[in-house]
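One protein chain omitted, others in place.
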Amino acid sequence: MTDSALDLKNRESFTAWTSATIRYSDLDPNGHVNNGAINELFEDGRVRFRNDNLVKLPGSFLTGFVLAKFSVEYYLPIFYPGTVEIGTTIQRIGRTSYGLGQSIFADGKCAAAAEVITVLLDPETKKSMPLPDALRETLEKFQPQAR
Amino acid sequence: MTDSALDLKNRESFTAWTSATIRYSDLDPNGHVNNGAINELFEDGRVRFRNDNLVKLPGSFLTGFVLAKFSVEYYLPIFYPGTVEIGTTIQRIGRTSYGLGQSIFADGKCAAAAEVITVLLDPETKKSMPLPDALRETLEKFQPQAR
Amino acid sequence: MTDSALDLKNRESFTAWTSATIRYSDLDPNGHVNNGAINELFEDGRVRFRNDNLVKLPGSFLTGFVLAKFSVEYYLPIFYPGTVEIGTTIQRIGRTSYGLGQSIFADGKCAAAAEVITVLLDPETKKSMPLPDALRETLEKFQPQAR
Partner (left out) sequence: MTDSALDLKNRESFTAWTSATIRYSDLDPNGHVNNGAINELFEDGRVRFRNDNLVKLPGSFLTGFVLAKFSVEYYLPIFYPGTVEIGTTIQRIGRTSYGLGQSIFADGKCAAAAEVITVLLDPETKKSMPLPDALRETLEKFQPQAR
C-alpha cells in the first residue's frame, strides 16, 4: 500500500491485537473464507481497539465517528476451521480524522491488510470537527514509533 | 424441550465441545447477539463435530446428509465481546436420520439450546436411505449414556 | 409440523407477505443458500410484519418482546440468484405470548417453513406479562380464519 510508511505485512507494525475464530458460515462456495467475513474480522478488531482504549476518555464524542474509507488487499486464502490474529495500529492522526492500519494473520502469515479512515462529525451539523486533545494523545500512544 | 430425555441446559449432557468468539457484526440494534448469529454458532458446532468425528469413516456418504429440522429455544441474551462454548451431543439415532442436541453457554450459563434432525439421502434418488453401520456405531459413542 | 392446524406449505395460510433478494454471500460451500441466511430471511419477514402492523399500536410495549422459540423445517434447496417470497401468519395467540407461522417460497415452491414463539416480558421484572388488548385485536386480524 502506497499511502503509508508502515509495512502492514510485518507484525512489528501493530500495537494492539485481538483474535477471532473462523466459522463454517464464513466460507463461500470455493471453500475459502469470503471477503465479507474478512471485513467483519477487521471491523471486530477496530471495535475492540476502540472499546479497550478509547471509551474511557472523557466526553461522549465516540458516537460522532463514522467510517469514511476502508481499503483492503487480500494476499492469501483463509481456511476453516482456525483462529486468526488481528493486528491494529494507528497510521495517521489528522485534524478531524485518523487512520488505522490492520492485518489479519492466519497460520502466522499475513492473509489480508487494511487501511481505514475514520472521521469525527459534529453530531448537530454533521460536518467534520477537530479531534479532542485527549483522544489525540491516546491515539499517539498506539503509533508504532511511539513504543 | 419435550421430545428428548436429555436436559440441554446441563453441561453433562454434551459429549463434544467447541468454542467461538463473538463479533461486533453479530449484534443487532438492541445490542444483543442476534438470532442469526446464534444459529451460525450452532451450525459451526455441528460442522466441527462432523469434521472431527465422522469424516474419517469409510465411504463418502457424508455429502448425502441434509438438515431437515432445526429448533432452538433462546434463554438469555449474549453480549459482545466474549467467547461462547458450544456443546453437541447425539440425542437419537433413527433408521435414516439422527438427532443432535446442542447448547451455547456464555459466562457459564446456557443461553440457547437447539435440537437438530439430519437425514441421509440417496444421492441419486434423493430419497432417505438407512444409516451405514460404521456411522451408527460412531454416533452411539457420542450418546451421553454411552460414556 | 404437528403443533398447528395450519398447513405452512400452502400459500393460503399466510396473511402478510414480503420479498427479499438472495445474495452471493448467502451460499455455502455446496452452492445452496445456507441455513443461516434462510433464518435471516424469516427474521426479516417477522420484523417487517411487526413494523408494518404493530408499531402503530398505542404504548411502547414492543420493546418488551423476546423471541423464545424458533423451529424450522427445510424442504428444498434455494439457489442464487433469485428472489424469494416470505409469508407470515399468526398461528396462536396466548395469554403472554403469540405464535407466528412463516414459509419461504422460491420458484413458487415452499422451501422452508418456520414456527416462532414470541413472549412479552415486563421491562422491569423480566417476567412474562399479559398481551395488551390492542395488540391482541390486531393479531387476531392476521389469523387465517379471520379473513
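Annotations
The first chain written gets the first letter, and so on, giving A, B and C; residue counts start at 1 in each chain.
Simple rule for what comes next: a contact is a pair of C-beta atoms (placed from the backbone, for glycine too) under 8 Å apart; a residue touches a chain by one contact, two chains touch by 3 or more.
Quick caveat: nothing in here was measured; it's all calculated off a predicted structure.
Just so you know, the chain we are not showing touches A, B, C across the whole complex.
Within the set A:Leu54, A:Val72 or A:Met129, the residue that contacts the chain not displayed is A:Val72.
Those residues of chain C that touch the chain absent from the view are 19-21, 23-25, 40-41, 43-44, 47-48, 51, 81. Although one chain is not shown, part of chain B still touches it, namely residues 24-25, 27-31, 34, 36. Summarising the interface, chain A meets the missing chain with residues 30, 34-36, 39-40, 43, 63, 66-74.
Assume only the chains that are shown with their structure count from here on.
At the interface between chain A and chain B, two copies of one sequence, more than half of the residue numbers in use are shared by both copies.
Here the spacing of chain B and chain C, counted between their Cα centres, is 23 Å. In chain B, the residues that reach two or more other chains under the touch definition are 40, 43.
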